[in-house]
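What follows is subunit A.
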Amino acid sequence: AQTSEPSSETGSESNTTSSSKGDTVQVGILHSLSGTMAISEVSLRDAELMAIEEINAAGGVLGKQIEPIVEDGASDWPTFAEKARKLLQQDEVATIFGGWTSASRKAMLPVVEQNNGLLWYPVQYEGMEQSPNIFYTGATTNQQIVPAVDWMLENQGENIFLLGSDYVFPRTANKIVNAQAEAKGGTVVAEEYTPMGHTDYNTIINKIKSTKPDVIFNTLNGDSNVAFFKQLKDAGITAEDIPVMSVSVAEEEIRGIGADVLEGHYAAWNYFQTTDTPENTTFVENYKAKYGEDRVTGDPIEAAYNAVYLWAEAVEKAESFEVEKVKAVSDGIEFNAPGGVVKIDGETQHIYKTVRIGEVQADGQFKEVWNSGEQVKPDPYLKSYDWAAGLSQ
Partner candidate 1 sequence: MSIFIAQLFNGLSLGSILLLIALGLAITFGLMNIINMAHGEFIMIGAYTTYVLQQVFVQYLPQSAFGYYFILAIPLSFIVAALIGLLMEKTVVRFLYERPLDSLLATWGVSLILQQAARSIFGAPNVAVISPEWLNGGLVIAGLTFPYKRLFILALVLISIFLLFLYLYKTPSGRRMKAVTLNRDMASCLGVSTRKVDSAAFALGSGFAGIAGCSLTLLGSIGPSLGTAYIVDAFMIVVLGGVGKLKGTMVAALMLGILSTFVELSTSATIAKVIVFAFVIIFLQWKPTGLVNTRVRALD
Partner candidate 2 sequence: MLHVSQLQAGYDETMILRNVHLDISKGKIVGLLGRNGVGKTTLVKVLMGLLPVNGGNVQFQGKDLKKERPEHRARAGISYVPQGREIFSDLSIRENLLLGMEAVRKSERSNTIPEEIFRWFPVLAEMINRKGGDLSGGQQQQLAIARALISNPKLLLLDEPMEGIQPSIVQLIQDVLVQIANEKEIAILLVEHNLDVVLSCAESFYILDKGQIVMSGRCDEINEDDLQKHLSV
Partner candidate 3 sequence: MKPILSCRNVIVDFSGFKALQGVDLDVQNGEVLFLIGPNGAGKTTLLDVICGKTKSTAGEIIFDDKISLTKLPEQKIVHEGIARKFQAPSIFIHLTSFENLEIAMKQQKNLVSILFAKMTNRQRDKIEAVLKKIGLYDVRDEKAGSLSHGQKQWLEIGMQLIQEPKLLLLDEPIAGMSGEERTKTGELIQEISRDCSVLVVEHDMDFVRTFSTLVIVMHEGKVLCEGTMAEIQENEEVKNVYLGRSG
């Protein structure tokens, strides 16, 4: 947005060359900076900008400084499509980092495909997708949901209450949980969805009380988490009574909910701010130094940060900004990320990641209670799980 060159009339084919004219290369950053999703996405932009700054300070990529063009997706899917189109056609950026909700990704998908662009999507999602023009740096289902359910069944009990926001990620995730639980001797006692932005969870809590689950598997998104956890606590249900396993509650959400409310509940991610690596210590320090002591990092933030580095390495390896070439060399590219080494799986354009389960502490940070040890190979269509056979065609 800050810069816009006069557009050439030639259209989409030439984008990768003109974006890297001179000694800069332009990339697009496309997150919701306004509207309801801004609460989550603004931090991703911050992480990406920080990575760009670091790379530029280290000499840039292919000798060029990266110049970010920031656009606002405004929590509105057609706007994501419009802005992605603008970045690719008008600004001819080398790549886009962007999106949070699956809906925003699905809105950008045809645009990047038709313009042969590149999109780096940094948030855990429901799988069942593999666009040639998208790299997925967040977890797919077998790197978050599947292990989380296994762990729940093993450690907390077999009666699971499913609660989610009414959109594609929770619904698909819960379909998986259902199949998995059935195969592994668990029982889904109830499956409830609430509209986005729902704020009154009393009735749901009554349902929880009457179904007496061992654990709640929570795929609520954003604001609803705050209402749900606060009201759950007020109803007198503690983590000892019924623990909640969340897959969309990271450090930043905890900060908005209040650690006192969440203490003792669980979340499954690939990264925690407390993850103990030297890279993470620096990362957290830098992030706080840049954006304020009170800011926290978290899984999607780290995945967004990683995305920029992975792209830069792929470009270096390809010695070109061209999408085809970058894709061609992507397989096996590694980055020593704050959460441990990550590696691109060229076949699926997803990332090998370590799975972690953490328990919320009084200070709002996670204590890791389990991890997968090694990096888990991404399997967006769950082809390697027998019980998942019916889920994907």
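The set was built so that all candidates are chains of the complex that A comes from, given by their letters.
One rule holds for everything that comes next: contacts are C-beta pairs under 8 Å (C-beta built on N, C-alpha and C of every residue); 3 or more make two chains touch, one makes a residue touch a chain; residues count from 1.
Quantities reported herein were computed from a predicted structural model and do not represent experimental measurements.
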- Query: Which of the candidates 1, 2 or 3 touches subunit A in this complex?
  - Reply: 1
- Parts of subunit A lying in touch with candidate 1, wherever the complex brings them together: 33-36, 38-43, 166, 192-195, 197-200, 202-204, 206-207, 210, 222-223, 225-227, 230-231, 233-236, 252-253, 255-260
